[in-house]
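Only one protein chain is missing from this complex, and each of the others stays in its spot.
So, chain A:
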Amino acid sequence: MTQLDSVIKPKTKRSKRFLESRAPKLTEDVKSAMIMKGGNTSLTITQALKDLYSLRKPNAVLYKKKNITRPFEDSTSLEFFSKKTDCSLFLFGSHNKKRPNNLIFGRLFDFHVLDMIELGIEKYVSLSEIKASKCPEGTKPMLVFAGEAFDTDNEHKRLKSLLIDFFRGPTVSAVRLAGLEHVLHFTALDGKIFMRSYRCLLKKSGCRTPRIELEEIGPSFDFVLRRTHLASDDLYKLAHKQPKALKVKKKKNISHDAFGTKFGRVHMQKSDMSFLFSPLCIFPM
């Protein structure tokens, strides 16, 4: 029984912690990604998958074996894998004559496929080919999207959201200023998407804010957008629904002036004003 399946009483504290980490939560942890290969892969694809895995290192799973599935036709095996490893992002690489050097970026909601976007690699320079000192693993990268296509075209908008999901690291409350090293730059131009990865060097400038100099590290990709499978609007809306408890409670009866003065409103009970007109109260003449 599916209802009674989830009613397994954990016998040890360890299994209890495990089940709790997999249960839905109010504020979610960082999403993990699973990186897998299709039936046939080329050297470019395997290298690309390895590089992207290293970009996403602590929160990614790289599968070694080939999985002979076609995500666009049948996504059940993907959903099964995601249930087993509790991953909600996936990256599927394959290579065939019709679609050479194919990468499918995708994400899942409640262990069902939400969005899938297929990108073809036209030009690829791997991590090892670029000789430069690399950033340490796990640094939160800065993401920059350039090009008006990312705002106008619907597919590009979804792709932008998917790439943000994929490449941003864990949500942190504060960031070390000296540790802002990694920059991922995506440019959309002529139906192609260029992804470059730089290391930023903070140089002295006259004032407090430093001047940036970029040094290319990391893999660089030239993607071309192929097929997409986007979620329907209402499923997309459902996936974005935030629990009520996270909504910020507005403090009532407090307002701010243009000058920044804080005004409060006090509610009182109706007081007896008749003493104003009694002979005891003297008005100045």
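Heads up, the rule we're going with is that a residue touches a chain if its C-beta (ideal position, glycine included) is under 8 Å from a C-beta of that chain, and two chains touch if they have at least 3 such contacts; residues count from 1.
In the analysis below, contacts and distances are computed from a predicted model.
When the unshown chain is looked up in UniProt, the name that turns up among "Collectrin, amino acid transport regulator", "Phospholipid-transporting ATPase", "Ribosome biogenesis regulatory protein" or "N-acetylglucosamine-6-phosphate deacetylase" is "Ribosome biogenesis regulatory protein". For the options A:Lys131, A:Arg208, A:Lys249 or A:Lys262, the residue in contact with the chain missing from this view is A:Arg208. Only one of A:Lys64, A:Arg176, A:Lys249 or A:Arg265 touches the chain withheld from this view, namely A:Arg176. Within the complete assembly, residues 1-5, 7, 9, 23-26, 28, 31, 88, 107-111, 114, 140-148, 150-151, 160-161, 164-165, 168, 171-178, 180, 183, 185, 187, 189-190, 194, 196, 198, 200, 202, 205-214, 216, 236, 238-243 of chain A touch the chain that is not shown.
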